[in-house]
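Report on the following structure.
Only a single protein chain was left out; the remaining protein chains are all shown in position.
So that you can tell them apart, the chains are marked A, B and C in the order they are listed, and the count of residues begins at 1 in each.
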Amino acid sequence: MDIEYNKAERAFRDEVRAFIADNLPEETSRRVKAFKSVTPDMMTAWQGALSKKGWLAVNWPVEHGGTGWSPIEKHIFEEECAEAGAPRILPFGLNMVAPVIIKFGTQAQKDYYLPRILNNEDWWAQGYSEPGAGSDLAGLKCRAERDGDHYIVNGQKTWTTLGQHANMIFVLVRTNTEVKKQAGISFLLVDMDTPGVTVRPLITLDGEHEVNEVFFDDVRVPVDNLVGEEDKGWTCAKYLLTFERTGIAGVGISKAALAHLKEIAAGQIVDGKPLIEHPRLAERIVDLELELMAVEMTNLRTVSAAEAGGVPGAESSFLKIMGTEVRQKISDLYREIAGPQALPFSYLEDEPADCVADFAPPAAPTYFNLRKLSIFGGSNEIQKNIIAKAILGL
Amino acid sequence: MDIEYNKAERAFRDEVRAFIADNLPEETSRRVKAFKSVTPDMMTAWQGALSKKGWLAVNWPVEHGGTGWSPIEKHIFEEECAEAGAPRILPFGLNMVAPVIIKFGTQAQKDYYLPRILNNEDWWAQGYSEPGAGSDLAGLKCRAERDGDHYIVNGQKTWTTLGQHANMIFVLVRTNTEVKKQAGISFLLVDMDTPGVTVRPLITLDGEHEVNEVFFDDVRVPVDNLVGEEDKGWTCAKYLLTFERTGIAGVGISKAALAHLKEIAAGQIVDGKPLIEHPRLAERIVDLELELMAVEMTNLRTVSAAEAGGVPGAESSFLKIMGTEVRQKISDLYREIAGPQALPFSYLEDEPADCVADFAPPAAPTYFNLRKLSIFGGSNEIQKNIIAKAILGL
Amino acid sequence: MDFSYSDEQRMLADLVTRVVADHYAFDAREGYIASAEGHSPAVWGQFAELGLLAVPFSESAGGFDGGGAELMVVAEGLGRGLVVEPYLGRIVLAGCFLDAALADDKKAEVLEPLIAGEARFALAVHEPAGRYDPHWIETTATQDANGWRLSGRKAAVLAGDSADHLIVIARTGGDNPSAEGLSAFWVDADTAGVRRAGYTTIDGQRAAEVWLDDVAVGADALIGTEGQAGGALEYALDRGVVALCAEAAGAMEVACDLTLDYLKERKQFGVPIGSFQALQHRMVDMRMNLEKVRSLTLWAACSLEGDATERRQRLAQAKVMVGTAGRKVAEEAIQLFGGMGMMDESSVAHYAKRIVMIDHYLGDANFYKDQLLAMLAGESVSAAEANRAA
Partner (left out) sequence: MDFSYSDEQRMLADLVTRVVADHYAFDAREGYIASAEGHSPAVWGQFAELGLLAVPFSESAGGFDGGGAELMVVAEGLGRGLVVEPYLGRIVLAGCFLDAALADDKKAEVLEPLIAGEARFALAVHEPAGRYDPHWIETTATQDANGWRLSGRKAAVLAGDSADHLIVIARTGGDNPSAEGLSAFWVDADTAGVRRAGYTTIDGQRAAEVWLDDVAVGADALIGTEGQAGGALEYALDRGVVALCAEAAGAMEVACDLTLDYLKERKQFGVPIGSFQALQHRMVDMRMNLEKVRSLTLWAACSLEGDATERRQRLAQAKVMVGTAGRKVAEEAIQLFGGMGMMDESSVAHYAKRIVMIDHYLGDANFYKDQLLAMLAGESVSAAEANRAA
């Protein structure tokens, strides 16, 4: 048993660090670390640099242009990027639709879509959730009817993250209403410029425009855009959902966040001494640090098991719950540290910019925004149901 | 709205206080406050004093020898007794079987049993729970078959509190197996000296003998000892369970306990200063105080509503949960305050009496013993189910 | 002991409920927040007309002479409706400060236009360096031949953006963080040297940052006695805490109700999600937290007129409970609503925001827990002294 990285792993880590130092713009990193939003251009620039280096498709096999990295290498890469304040790699194309295309797609689909994803030519969005369905994904209603060599798609998708920037969307549709719900679903690729596709912004409680509703009104989609067989889309959907996600615990993000908060707390003088020296606040930091280290080590144990050939299954549900709980608690500490400076909201229009310290404006919005962590991506309740069933056998 | 006691209520409180000062032996009070066990004699002596004063049957109507007190008066009486360290009045005769006899009993049963309860001539025990049934009370198996003017009782009851001292027990038995489970139950009064009744001690994890199993082996019970109608015992059982319990929150007990712990913490010098001045411990006290005051005021709101004619129903489930949670947290603090002095256990045989301070020996046993609060008397999970159904309509 | 409402209290509750029902539909509220005033002057006028603005003021000030209970009744109603009218900043803080600070024969004159809904005052107390401590006052007031010159900076002045007059707390003596040596001054918001940056808070309120750069005011600008503003300040802030706690209780009640309705309506896997036991138990916990906040708020409200030590303890306990139990209820409401709870268009999201952010007004749970710890320490010192004496 050796919990330290070996020489080769340390060398790899140094290589990643060097790459980040050379390629991640300081302004991007600064904004990410300070919980400030980054522009689509910043995201695209970072993904472009990774693409050029051949490091964008972390989870793809080498033959399709992936890195072929081991679980430990993927872990090192993801944590280093997160701790350095790199924008997250958008998963919708790279880690969601691409694996499905690689596994179930036609040769033509592979040849066309995979290089475009690798070269950041398409911005993909996800069309899974529907207003009525929520965690009951298979209960979806958006339907596609065959009309010659096209499907006619009608219905609605929701919680489409960053869909306002996307030109492509993968959609689960119902192609058969006669059979039980899982058996009548198909997986379609839709060009968002097709007539009949409408994107409506959903503003979240923190004032952000991050998610969208997408409406399909008699949208004609070529049959060639079907992935896998008609009515067999549930297989694709499940494959996508269980696709290995080593980064699900978000430990790197939490570490960067906590380091940032410690700096802030050390810099704020309250009642004549730095906030970090106020006992109750210090205790919250200490509590979060040890909680986070527990998650980090649990994550490493899973990564190591994967390296040894284990297939992380429901264990990732543990990591999802633990990781999101810590991230939410850190955001709560952020709000607490900001104190009365967390109040101004119209900063979004840059109005009372001089009212509060530079660190403060994202505090409350971040806290509220991160409520999503325990809701989206399979709510933490659903994760507990999965663990109860798959691991505990209840 | 007036949250203070009015003049008459204050006068009543003073009367109660005076009575306690005159009648509660100091040694009894000292032991109760210090979480030490009291002997059956101490309990009986206190109940005797109350009986003499006419204050024993707090919840009975005046015509049967009860106090006829209003909800506020009952509350004042119970809280004053608890805060003064009086032993609890055993509920099995006074507040469980007696109300059932008053409501459903024959005149002969009333004439015989009620005065005996009032005069502490019988020590009653409860025969409700069975090993297989737990929270599913109606699933009971203990059966009674009619044989002339007797029932023949066979079966087992468990969690019979202080049954080792009892001479009478009220038992729920199955008299009909042909109907649905609630419809075939009867309510019997059994003399524990009857041949075939066996009491087996159950030792709890804290080393106490407080609960028992009671076995019935062809026990002949006169038909005269049936309360209410045959097969209609579920009505009695439910009536007994919902019988008004103003004291369920145990606020007075918690207040006495917390006051006791504060005294201890003020007297323990650790690292050169009283334990109560150690910040984290002080914070736990402050947290518990405010938590307890929230329960106290919630309790008072319910008492006041009862005084105004409201019938406390599922609200008492809230009070049960809140009250037991606080009591358990206080016992956890007790364990924490005792620190390493909580370790010795063989004190029960008075062996290493000089190892630790006088306050320390009951700390860990009390903590473990009070786990029962959230289990017995309708587990806190069952209480939540009741609230979800009765109050929230879920 | 009788916890039922008096006729007057019931009337007050009904009044607030009615105004809210008539004028605070979700969309209307959004409109008020987006407007230049940040609230509805028309609704404010209604408040005045119905006498709601008179509730916390003494009779000599022309008020309703309401106590803590009456203030609680009104604020709970405001919380239920998620009302963004400047009741806290303008009436409870500024108004009550004046009620306590002014001489009896001057009160009516000053407070009448406030009660009529015409005057717009704000109390400028807290400063960036003091965080939540109202006694950390670095703003100075120096006397000169013409009166006083004020310099300093005030943070999160509630209703400060719309105020015509600011009541500025400045230090004329004593050291930070002491209540001794604080004085209060009338400052016309247009006076040279006064700069304000108004903003909307994340929970829909209005406040302002205020800079005072050698602001000259007359000798008559001093309110009450020099160095003696501490008492009136405590009077006003205590009422502010009660109003905030009651507002939280009202908002928590609605957040619970909305969540419960959602659990009953929303179906998943063919059944209402409220049939899942895990969610049922969490809903019960939410309600239990609501009861705790209600109880301690009630106790705090009813202790406003009593013993000072008890009052401080009750107020601090209530505000701590609001901070902790309130946050739990808000987070659970969002979680049980799922994605819909995250949406700006869902009213529950706004209830959650208000409930959580109330912790950031007039001192958070940490701030008040420090006060409770100080009281406990004092208690143990007195006990030790009593022991020695015995």
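As a convention for this text, contacts are C-beta pairs under 8 Å (C-beta built on N, C-alpha and C of every residue); 3 or more make two chains touch, one makes a residue touch a chain.
In this text the structure is predicted, and so the values were computed from the model without any measurement.
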item: Displayed chains contacting the withheld chain; value: A, B, C
item: Hidden partner chain, touching residue among B:34, B:152, B:375 or B:391; value: B:375
item: Option from A:191, A:271 or A:307 whose C-beta touches the chain left out; value: A:307
item: Contact partner of the left-out chain, one of A:23, A:44 or A:385; value: A:385
item: Subunit B residues touching the omitted chain (full complex); value: 129, 133-136, 139, 158-159, 202-207, 269-272, 278, 280-281, 332, 335-336, 339-347, 351-352, 354-356, 364-365, 367-368, 371-372, 374-376, 379-381, 384
item: Missing-chain contacts mapped onto subunit A; value: 1-6, 9, 72, 262, 266, 274, 276-277, 279, 282-283, 285-287, 289-291, 293-298, 300-301, 303-305, 307-308, 318, 321-322, 381, 384-385, 387-388, 391-394
item: Subunit C residues that touch the omitted chain in the full complex; value: 276-278, 280-281
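Here is the rule we go by: only the chains that are shown with their structure count from here on.
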item: Chain closest to the middle [Cα centroid of all protein chains]; value: C
item: Euclidean distance of C-alpha centroids - subunit A vs subunit C, Å; value: 39
item: Residues of subunit B whose C-beta touches two or more other chains; value: 279, 283
item: Per-residue overlap in subunit C, given as positions that touch at least 2 other chains; value: 369
